[in-house]
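This part shows chain A:
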Amino acid sequence: MSTFDFIINNYRQVIYLIGEHVWIVSLALALATLIGVPLGMVITRHKALAARVINAANILMTIPSIALFGLMLPVLSLVGHGLGKVPAVTALVLYSQLPIIRNTYTAIQNVPPAVVDAGKGMGMSRWELLREVQIPISIPVILAGLRTAAVMSIGIAAIAAYIGAGGLGVLIQQGIDRVHQEMILSGALLVSVLALVVDGGMALIERLVTPRGIKIQQPRPK
Partner candidate 1 sequence: MITYEAVTKVFGEGPDAVIAIDRVSFTIARGQVVIFLGPSGCGKTTLLRLTNRLDSLSRGNIYINSQNIRDLNPVKLRQSIGYVIQEVGLFPNKTIFDNIAVVPKLLGWNKEKIRKRVDELMHLTRLEPDLYRRRYPAELSGGQQQRVGVARALAADPEILLMDEPFGAIDPINREQIQNEFLNLQAKMKKTIAFVSHDIHEALKMGDKIALFNQGRLIQYDTPEVILTRPKNKFVANFVGADRALKVLGLLHVRDIMNCSPSNIVDAAQTAPEVLKMLEQKNLRYAIVLAQGKPVGYVTSQDLKYEQGLCQEVARPYPLCLEQGTSVHEALSHMLMHDLTTFCVINDQGDLVGTVTYKSIQKSLQDFFADDAEAQ
Partner candidate 2 sequence: MIRILFKVNRFFLIMVIFGAGVAAQRTGLIDYFFDPFEYPIFIKLLGQHLYLVGCSMAIATVTGLSVGILLTRPRFKRYAGVGMYIVSLGQTVPSLAVIALAMSFLGIGARSAILALSLYSILPIARNTLAGIVAVPPALIDAARGMGMPPGRLLLEVELPNAMKVIITGFRVALIINIGTAALAFLIGAGGLGDLIFSGISLMQTDKLLAGAIPVTLMALIGDFLCELLGLWLIPQGLRLEKQ
């Protein structure tokens, strides 16, 4: 297939672009997690705040990605980073907030109250409860949120090529510009494969990290 040939012939550039793409997404995901997970945990204590925060994140995600890039351009231009990787990563971090915060919040909320009660009754402090009981039980769901965020970010990062962030979207962009079929297909193919691989990989990690006791509990539909 000529698309394959194209990739192989330009492997250096392709690898570089993959690297760029992965870098952007990983950085964004890391930042988003650092912000989102603690935030998700904090709002389990304050229900009123929880509704507002999740609402805000929801609104953020409603904004179409290209529009968000566009909206950030003038704003970030003021600090000299209207284009390039900075707005891309920023947008990705903002986008990833909803799945991460919501999943963290829901996961901790869904820890059976009986379990929390037992822990409290045994004399666990709030932090011990969080660390020993609530977080381990919540990990699968939190990871699921990260997975959603990751896959989403890979897709949006492709669009970020249009604001100069680099990554595999460049192949698609230039391919469309130059009407180069193989280039477009390579870009589309590579970014799809990347998304699928990451999705599958994280699904595997989810399964590995789920404490065995929880896995057994998973309800099987009749």
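Here is the rule we use: a residue touches a chain if its C-beta (ideal position, glycine included) is under 8 Å from a C-beta of that chain, and two chains touch if they have at least 3 such contacts; residues count from 1.
Regarding candidate selection, all candidates are chains of the complex that A comes from, given by their letters.
Note that the structure is predicted; figures quoted are calculated from it, not measured.
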Response to the item:
Only one candidate among 1 or 2 touches chain A in this complex, and it is number 2
Fill in: In the complex with candidate 2, residue positions of chain A that touch it
46, 49, 52, 59, 61-71, 73-75, 77, 83, 151, 154-156, 158-159, 162-163, 169, 172, 175-176, 181, 184-185, 187-189, 191-192, 195-196, 199, 221-222
